[in-house]
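Here the structure is laid out as structure tokens; the discussion comes afterwards.
A protein chain is absent from this complex, but the other protein chains hold their places.
Take a look at chain A:
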Amino acid sequence: MREIYQQPLFGIFLTLVVFYLTQIISRKWKFVLCNPVLLSVVTIICFLIFFKIDFEDYNIGGQYLGFLLGPVVVSLGVLFYEKYEQIKENIIPFTSAVFIGGVLSILSVCSIAVVLNASEPVLRSLAPKSVTTPIALEIVKSIDGIPYIAAGMVIAVGIFGNAFGPSILRSLGITDKKAIGAALGTAAHGIGTARALEEGKLSGAYGGLAMCINGLLTAIITPYIIKLFL
């Protein structure tokens, strides 16, 4: 049996099948934990543990899918351009808000993790937790964190923002559609932006641009900020 699952085909095929099934489930049940990524990850982990297959064997194929995150990051540049054209006239207050939010995100997650005695690799892996996964993974690789922790936490943050973001913001007195969009995109990247889109097209555009700007900003400054904590 090993011959089968040590081929790249196994990891790719398993991921495609599970992802397809979880998409159907998430369309049926609109519940936030039925997010296709979360369901796929949990299902595949259970499958591998049940059949006693090593992650390394699965990842022989899995890494091919991961490679495609490179072109995804470049594609975000195209999205960035599109959204930029939509929000041009508002760009200065917008960029300042995203910039301050983004810097604060890195500083606060690192400070709290240090206070709670997180180990150095964990700290490095948490720093980019608010940015979109493909960018977060690149950041974590360049600062020697653990990509798997980063991926897990980024997805968790996205789901948290998607589920609770708008109600947290409203309870804190933030009702402006654009502000809600920007906050969701900055703090909870693409999964948060998906929720911003439900609030309206305008929120969605602000969320998308916030996600791009914060991704870019975090990629550039994280290697320098992380030095303050080590």
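Throughout what follows, a contact is a pair of C-beta atoms (placed from the backbone, for glycine too) under 8 Å apart; a residue touches a chain by one contact, two chains touch by 3 or more; residues count from 1.
One rule holds in what follows: contacts and distances are computed from a predicted model.
Student: Can you work out the missing subunit's protein name as recorded in UniProt? Choose among "Cyclic nucleotide-binding domain-containing protein", "Assimilatory nitrate reductase catalytic subunit", "Holin-like protein" or "ABC transporter permease subunit".
Tutor: From the choices "Cyclic nucleotide-binding domain-containing protein", "Assimilatory nitrate reductase catalytic subunit", "Holin-like protein" or "ABC transporter permease subunit", the unshown chain carries the UniProt name "Holin-like protein".
Student: On chain A, what residues meet the omitted chain?
Tutor: Contact residues on chain A toward the absent chain are 11, 15-16, 18-19, 36-38, 40-41, 44-45, 48-49, 55, 58-59, 62-63, 65-66, 68-82, 84, 93-94, 96-98, 100-102, 104-105, 108-110, 112-113, 116-119, 121-122, 126, 129-130, 132-135, 137-139, 141-143, 146-153, 155-157, 160-161, 165, 168-169, 172-176, 178-180, 182-184, 186-188, 190, 210, 216, 219-220, 223.
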